[in-house]
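Removed: one protein chain of the complex. Kept in place: all other protein chains.
Chains: A, B and C, in written order; residue numbering restarts at 1 for each.
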Amino acid sequence: MNRLRLVLLAVGGTGLAALLVAACLGLPGFGGRSHPYGARAVHASLTRHTANTIASVNFDQRAYDTLGEMSILFAAVLGCVVLLRQARDEHRAQPQPAEVARPVRRYALIVLPVALVTGLYVVAHGQLSPGGGFQGGVVAATALHLLYLGADYRALERVRPLAVFETSDALAVSTYLVLGAAGVLAGTSFLANTLLPYGTFNTLSSGGTVPLLNAAVGMEVASAVVVLLANFLDQAVEIEEEHGS
Amino acid sequence: MSDAVIVVALLLTAASATAAVAQRDPARQALVLSVLGSVLAVLFTVLQAPDVGLSQLAVGAALTPLLIMLSVRKVRRRGRTHDAAAKDGAR
Amino acid sequence: MMHVLPYLVAAYIFLTGCYGLATSRNLIHAIGCLAVCQSSTYVLLLAVGYQDGATAPVFSDLRPGSRPVVDPVVQALTLTDIVVGATVTALLLALVLQIAKRHGTVDPDELRELRG
Partner (left out) sequence: MHHLLPLLVAVPLLGAALLVAVGHRLPRIAAEITGFVVSGATAALALVLLLNSSPPMVEWVGGWLPVGGESVGIVVVGDGPALGMAALVSLLTLAALAYSWRYFEEPPRGHRGAFTALMLAFQGAMCGFAIAGDLFNAFVFFELMSVTAYALTGYRIDDAKAVQGALTFGVVNSLGAYAMLLGIGLLYARTGELSMAKIGRGLDAAAGHGGPDALVLASFVLVLTGLLVKAAAVPFHFWLPDAHAVAPTPVCMLLSGVMVELGVYGVWRVYGTVFAGPGGIPAADLTRALVTLGTLTAATAAVMCWYQRHIKRLLAYSTVAHTGLFLVGIGVLTPEGDDGVALYIIGHAGVKAALFACAGVLLDRYGSVDEHTLHGRARELRTTAVLFAVGALGLAGLPPFGVALGKAVTEEAVGGPLTAVYVAASAITAGAVLRVTARVFLGLGPRPQDADSDLETSGAGEEPETAGLLSRIPDTMTTVPALLLAAAFAVGVGPGFGDLVARSVNEAGSGGAHASVHWTLPGVLLGLASTALAVALGGLAVTRPHWTTAPDWARPLRRLQSGHVGDYVAWLLMGATVLGALALPGVLGG
């Protein structure tokens, strides 16, 4: 390996390590009691009837961050679609139906609906219990891909019309943005959670716009992960290069 | 008691991170990363962050390793078909 | 020791990931190392927000005010961070796949196109 790189790595790494260790010694002790922002966030969450404080921070107090996060996911998925598109010198090969062992197939087909429902449940209860649009969306999208194990690739492609998922990904982002802009139209702030009643604490409809934004994120994440996995699967299974190019 | 659990989870995290870096074969690294994701999920739960633990489990232990595996498969498959093509050409 | 251990672990993970990234011979492995680097940020953020004896900030089965809760803000930040990490990993892997196609290798030592 390159000598210079090792020297740089040794010197730079040691220097940064020394700096970080010195900084760690200056940090407030682990488990300390002073969390001013955290305490304010808990208070704000309770005044808006959102039982899961993290959902309140994500979809109400710092909903603008979540907008950025969503857009990152959206842009990255769009980027992956563009980067993994079929190039001029590639063609699609129909994959052979793979033999899957029977127990695996049965297991996958049983787990699939369970996982799908779990995902949706986790999305729906985001403002009440741990979980939410993001976690549930990933679970639901990954669950769909159990079909790859349970049946075969072509079955998966049938239940997974990619264009629909791409559209729903984009529509979910638009929904989030429109909900945010509704605040501006109503004369208050962008993403203001003051338009809907806050509802009864600890019920599914509590928290004003929190459940709506949460649902938009859930839809976006689920569609985005489906599209992402589909593109990688396509590469791994279907797209082939022309030989001799 | 809870301190001891946290310490164990932290040390496991550090160990699996080291293993993930030290494992130079990407397919095996994906498995180690999956372990790292699970250990982190446990650590987060111990640190009273079940929300984060759940998403780390979904993303770090499942999604990311899956993407890496698929990439490895693509790169390997590519290598194989190209080797085969090269052999055909040589014949 | 206990009061700095989590922070030190975070710093260690970051530096280990950097070491792996710099010495990697396989770009897919390098992306894995980048994911390791990022996990250090999760550990740091959550360690910062932890409070001894506190519970998760979810009040569905907890009477507000009955027990201290850990800092929810860092948890929200970490959630965002995890999404960011996964998407960046996916995008970079997509680029690695294209490199494998166009260069016929994923070994950074063999990529000699851009120099000087």
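Heads up, the rule we're going with is that contacts are C-beta pairs under 8 Å (C-beta built on N, C-alpha and C of every residue); 3 or more make two chains touch, one makes a residue touch a chain.
Just so it is clear, the structure is predicted and the values come from calculations on it, not from any experiment.
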item	value
Chain not shown, its touching partners among those shown	A, C
Hidden partner chain, residues of subunit C it touches	10, 14, 18, 21-24, 27, 30-31, 34, 37-38, 40-41, 44-45, 48, 73-74, 77, 80-81, 84, 87-88, 91-92, 95-96, 98-99, 102-103, 108-109, 111-116
Missing-chain contacts mapped onto subunit A	2, 4-6, 8-9, 11-16, 19-20, 22-23, 25-28, 34-38, 40-41, 44, 57, 60-65, 67-69, 71-72, 74-76, 78-83, 85-89, 163, 166-167, 169-171, 173-174, 177-178, 180-181, 183-184, 187-194
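Convention: only the chains that are shown with their structure count from here on.
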item	value
Inter-chain centre distance, subunit A versus subunit C - centres from mean C-alpha coordinates, in Å	15
Distance from the mean Cα position of subunit C to that of subunit B, given in whole angstrom	12
Residue numbers of subunit A (touch at least two other chains)	52, 54, 130, 134, 228, 232, 235, 241
Residues of subunit B touching at least two other chains	50-51, 55, 59, 63, 67, 71, 74, 78, 82
Sites on subunit B touched by subunit C in the complex	3, 6-7, 10-11, 13-14, 17-18, 20-22, 24-26, 29-30, 33, 36, 40, 43-44, 47-52, 55-56, 59-60, 63-64, 67-68, 71-72, 74-75, 78, 82
Residue ranges of subunit C touching subunit B (in the complex, touch as defined)	2, 5-6, 9, 12-13, 16-17, 19-20, 24-26, 28-29, 31-33, 35-36, 39-40, 42-43, 46-47, 49-50, 54-58, 69-70, 75, 78-79, 82-83, 85-86, 89-90, 93, 96-97, 100-101, 104, 106
Of all residues in subunit A, those that touch subunit B in their complex	52, 54, 122, 130-132, 134-135, 138-139, 142, 225, 228-229, 232-233, 235-236, 240-241, 243-244
